[in-house]
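All protein chains of the complex are present and in place, except for one that has been dropped.
Right after this comes subunit A.
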Amino acid sequence: MTAHAEPERELDLETETMTVREAIRQGLREELERDEDVYLMGEDVGRFGGVLEVTGGLWEEFGDERVRDTPISEAGFMGAATGAAATGTRPVVELMFSDFAGVAMEQIMNQMAKMRYMFGGKAEMPVTVRTTEGGGMGAASQHSGTIHSWIAHFPGLKAVAPGTAASAKGLTKAAIRSNDPVFVFENKMIYEQEGEVPVDDEFTVPIGEAAVEREGEDVTVVATQRLVGESLQTAESLAGDVSVEVIDARSLYPLDVETIAESVRKTGRLIVADESPLSYGTHAEIVARVQEEAFFSLDAPIQRIGTPDTHIPFSPPLEQEVLPSGDDVREAIERVA
């Protein structure tokens, strides 16, 4: 296996404006170029370019060997990626919709997550799973779920969920370079969202670091994925009345508690905005960790914004009813600020 250490050099800070989709694709392209052990696989990732068009053009550039269409068999190819990772190559799997993880869950939870540990460290597991999450497309319950809490909860797996184009590229690249199994949860509603993205091919976002996307004094909003952008807009619209700090959690496991707690020590107020179901999940984890670290800094009850423990319905008015939004963040800010 080739060495995957990052070369020591100053990063070129030049950026370009691009969408989240383009940023991820650029990250994939750069890693395919950088490391021959890396290849992509999944349903329709090749000639078709991915159902949400993330891998478009890569098959033409890299060919069948490195951009592989799989049969429709999530358990089979998730297991194959696991076996391949353990034997010296670095697969990047696209799981078309995160809802399909259930079909492949055996290989994810009992093999991919456990092999290194069960084998006493005698297996490497450099596998990346990219998958899409979230409602908003009228795709109904089996294509709109947000399951990152399951994966982040499960020992042996790392989970990241970018909220900006730059972090989407940087986290994708970091996941591919990692020798651990990393799930990259892409919210499908932000593929068209634009942002400034470093074009240096050594740019990565370390797994386990949150980003303060906007500084503020009165309230901390820790958001993920689509709710990062919506929280930033909300914060902007409240400027002058309330000073809102917005943090993109970026990495769910490991979680950057320090950056979040530091912010809460300053603002005394916390809102957690994440699209997953509210009970027993990502919100609960962030809240618990913050109260372990910064309980005495809290001046108001912590607020949670998420999906109210429902599946995502098909009909647009129903879907809008359950999906959390910037308006929910605004109401939460008004309650506590």
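What we mean here is this: a residue touches a chain if its C-beta (ideal position, glycine included) is under 8 Å from a C-beta of that chain, and two chains touch if they have at least 3 such contacts; residues count from 1.
By definition in this document, contacts and distances are computed from a predicted model.
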(message) So one subunit is absent here. Using its UniProt record, which name fits best from "Pyruvate dehydrogenase E1 component alpha subunit", "Thiolase C-terminal domain-containing protein", "Lysine biosynthesis protein LysX" or "ChsH2 rubredoxin-like zinc ribbon domain-containing protein"?
(response) "Pyruvate dehydrogenase E1 component alpha subunit"
(message) For the chain left out of this view, which of A:Q26, A:S98, A:Q111 or A:S149 touches it?
(response) A:Q111
(message) Please identify which residue in A:A80, A:A140 or A:A300 touches the non-displayed chain.
(response) A:A80
(request) Spell out, residue by residue, where the missing chain touches subunit A. (result) 39, 65, 68, 70-71, 73-89, 91, 106-107, 110-111, 115-126, 155-156, 158, 178-180, 207-208, 253-255, 257
